[in-house]
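Only one protein chain is missing from this complex, and each of the others stays in its spot.
For reference, chains read A, B and C in written order, and residue numbers begin at 1 within each chain.
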Amino acid sequence: MAKITPLREAVASLVHDGDTVALEGFTHLIPHAAGHEIIRQGRRELTLVRMTPDLIYDQMIGMGCAAKLIFSWGGNPGVGSLHRFRDAVEQGWPQRLAVEEHSHAGMANAYVAGASNLPFALLRGYTGSDLPKVNPNIRFVECPFTGEKLAAIPSVLPDVTVIHAQKADRRGNVLIWGILGVQKEAVLAAKRSIVTVEEIVDDLEAPPNACVLPTWAVSAVCPVPGGAYPSYAQGYSERDNRFYKAWDPIARSRETFLAWMQRHVLDTDDFAGFRRVLAESMKETA
Amino acid sequence: MAKITPLREAVASLVHDGDTVALEGFTHLIPHAAGHEIIRQGRRELTLVRMTPDLIYDQMIGMGCAAKLIFSWGGNPGVGSLHRFRDAVEQGWPQRLAVEEHSHAGMANAYVAGASNLPFALLRGYTGSDLPKVNPNIRFVECPFTGEKLAAIPSVLPDVTVIHAQKADRRGNVLIWGILGVQKEAVLAAKRSIVTVEEIVDDLEAPPNACVLPTWAVSAVCPVPGGAYPSYAQGYSERDNRFYKAWDPIARSRETFLAWMQRHVLDTDDFAGFRRVLAESMKETA
Amino acid sequence: MPAGTNAETLDFTATEIMTVAASRLLKDGTVCFVGIGLPSTAANLARLTHAPDVVLIYESGPIGAKPTVLPLSIGDGDLALTADTVVGTPEIFRYWLQGGRIDVGFLGAAQVDRFANINTTIIGPYDAPKVRLPGAGGAPEIASQAKEVFIVLKQSPKAFVAKLPFVTSAGYLDGGDARARAGIPGAGPTAVITDLGILTPDPVTKELTLTSIHPGVTVEQVKAATGWDLKIAPDLKTTEIPDAGALAALRDLQARTAAAHGQVGGEG
Partner (left out) sequence: MPAGTNAETLDFTATEIMTVAASRLLKDGTVCFVGIGLPSTAANLARLTHAPDVVLIYESGPIGAKPTVLPLSIGDGDLALTADTVVGTPEIFRYWLQGGRIDVGFLGAAQVDRFANINTTIIGPYDAPKVRLPGAGGAPEIASQAKEVFIVLKQSPKAFVAKLPFVTSAGYLDGGDARARAGIPGAGPTAVITDLGILTPDPVTKELTLTSIHPGVTVEQVKAATGWDLKIAPDLKTTEIPDAGALAALRDLQARTAAAHGQVGGEG
């Protein structure tokens, strides 16, 4: 049974230094609030996994939480580069970031294999690409029936997966809908999991065959309304495209980045506090 | 784009002698009407694939449509044996039936692999079972990362898959809900597909993330209300448990079976005709 | 029902004590992968009595099913309508069973041997069978991947055989540590519940041993119903009789099922 608990406690008890951590959400339902809480609690040496590292990983990398990144596309969607990610890879600031790089197909299959308790994912992939030359975790196996060569990559098996979802019921059953990404697989591939939700309801009112994570498959459910901001939660909030654009100049220099993180994340108590301070600072620059 | 067409025409143009044919439906939504039509049109030498061969495969096997059966559980659910299936395996009547036997996990994974255009399915399976001793299509591969031994079986790649679904819209998009079984995978694994539906509607009114087969992924959609009988279609009809029990004595002897098939299937024009004659004969025996 | 006559004098049938005994083994909150028939009856009885939070998963796709009557088939609509969610059959086997999330696999069987291996495939040679049984279904992977397995079936010399013609699903293979050596993850069958008693594997040899006998049944009856020289536990217990509440719940469930289906839930 999932424990319904404040996010701070869930992060304190479930995310440890050195863990392999996946914060998933494909543009939709990105768990920004949980990422901030991991930064606030000063986690170090994490192996971060994510198909599409975006602003929240830019922040975690820039704040020195990460030793390694496993990913397939790292950018600020609709805007451009992730400057903190680039600074870590190009200049080793604030520390060197090891990179294990895949394609989306590879990562998605690796999550499926993890959820399925298989040691590796099998796919037709990476043919003609240089990725296998730089990633020793892309190997090839032979079909025992046809002799065909197929790509094999290790399963993603996080210590902790963190996602944001629309709602949970009072027992901790979770409902996700809309763009589902790899969240279900990421939770089921992990030893432990944290799900932040927009709201806790009496009845999920899930349609037949909806994407529901049963309470006993989740470690903690944490109510954090708006916890995906500046990403969105279908049916609850819109993506704040202004913030994605505003992030670019903030993240360009180490100084503006650190000052911003200090004021908005380290000096705030929780995501509601972050949203209040952000509203102030966006008014200042408007 | 799926062609919306009478079932008779769909079977005539899409199911050929010698084809590998999968009629799927896990207790729910079993395409009985389509099975009858294949019998009426006298198809021969089919390789039949199905996780749970039940009454409709008992009828197809007893009528001599099948040369081979690929399956994982063959019985009359809730009642007992499939007598025609047993007669074919045990006595070779009406002809010898080759059998390729798997577990449900194996078959389900083989459909997924087929839908994914992979030559084989990878699973943790068959450990300690004698099935690999009698099925040369159960092999083992080694994980290139951990060295673990994993089971490998060939993908299911039907020439034609036939399923029954609740509804389609006028463009031929299909909605399935409730017990989904392996129907989506079976359709996507096949070269061609026939979907019989309870009704054709203006708007599917599909919930978000529902199981929808887009029209361009289906060959033919055929309106056959009640076409899953004696199985059921959630939201439309109940399972007729009486028929499953009534089938047992009918199928026990070759003579009663052949007489029943003549009267109810061969001498009727379509599934509506079958249902009329069946209503008469069930009144006679009541 | 070899024990019928005796057991009925105690006001319950042999099938009833088997079902109640099996249901008692399911702890509340357990995630249980349920076969149709006797396992489904016992698991639902547990849910309706001492284990309201047992999670029932059926291979057809329902997760957290709470059927109002016993399902006649593994894919009854009631399972879907009462479940927390219904996923496709591949996902059940891939993410939930193989994923290592099942506490108890609850299986029936046509035959078991002394090491709790299961046959549901064939009687006689595979290529020229005397009796063609339904086949494996979900059992091989349930038997190997659930954290533990309960088997429920009626005891008779035809069902409890010294050597199986075919091992469909692994129990302890040749006994001892053979199962672990074969790399099979789950603990294996920790109880075989019959209409005569409960058999559990010897901790070392893994040979099925009669550790509990139902009231009104004699050890001789159990030995006569077993196709090998059955070991009897030195501290053989008598199975607790079904309490009135469980019996009433079972009978009520079966009456409702009969009214809904016209018969009691079967195999498949």
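To be clear about the criterion, a residue touches a chain if its C-beta (ideal position, glycine included) is under 8 Å from a C-beta of that chain, and two chains touch if they have at least 3 such contacts.
Computed from a predicted model, the values in this text were never measured in an experiment.
Student: Relative to the complete complex, which of the depicted chains are touched by the chain excluded from display?
Tutor: Among the chains that are shown, those touched by the missing chain are A, B.
Student: Tell me which of A:E238, A:D267 or A:E280 is the one touching the absent chain.
Tutor: Of the listed residues, the one touching the omitted chain is A:E238.
Student: With respect to the chain omitted from the figure, which of A:V182, A:I250 or A:L278 is a touching residue?
Tutor: Going through A:V182, A:I250 or A:L278 one by one, A:V182 is the residue touching the chain not shown.
Student: Which listed residue, A:M1, A:A67 or A:A105, touches the chain dropped from view?
Tutor: Touching the chain that is not displayed is residue A:A105.
Student: For subunit B, which positions touch the chain that isn't shown here?
Tutor: Interface with the chain not displayed, on the subunit B side: 1, 112, 115-118, 173, 185, 188, 206, 208-212, 214, 216-217.
Student: Residue-wise, where is subunit A in contact with the chain that is not depicted?
Tutor: Answer for subunit A: residues 26-28, 51-52, 71-82, 85-86, 89-90, 101-105, 108-109, 111-112, 123-131, 134, 149, 178-182, 184-185, 211, 232, 234, 238-239, 241-242, 244-245 touch the chain left out.
Operating definition for what follows: only the chains that are shown with their structure count from here on.
Student: Name the chain whose C-alpha centroid is farthest from the C-alpha centroid of subunit C.
Tutor: It is A.
Student: What is the distance, in whole Å, between the centres of subunit B and subunit C, each centre taken as the mean of its C-alpha atoms?
Tutor: For subunit B versus subunit C, the centre distance works out to 28 Å.
Student: Specify, in ascending order, the residues of subunit B that touch 2 or more different other chains.
Tutor: 123-124, 178, 180, 211, 234
Student: Where in subunit C do residues touch at least two different other chains?
Tutor: Expected reply: 80, 86-87, 94, 98.
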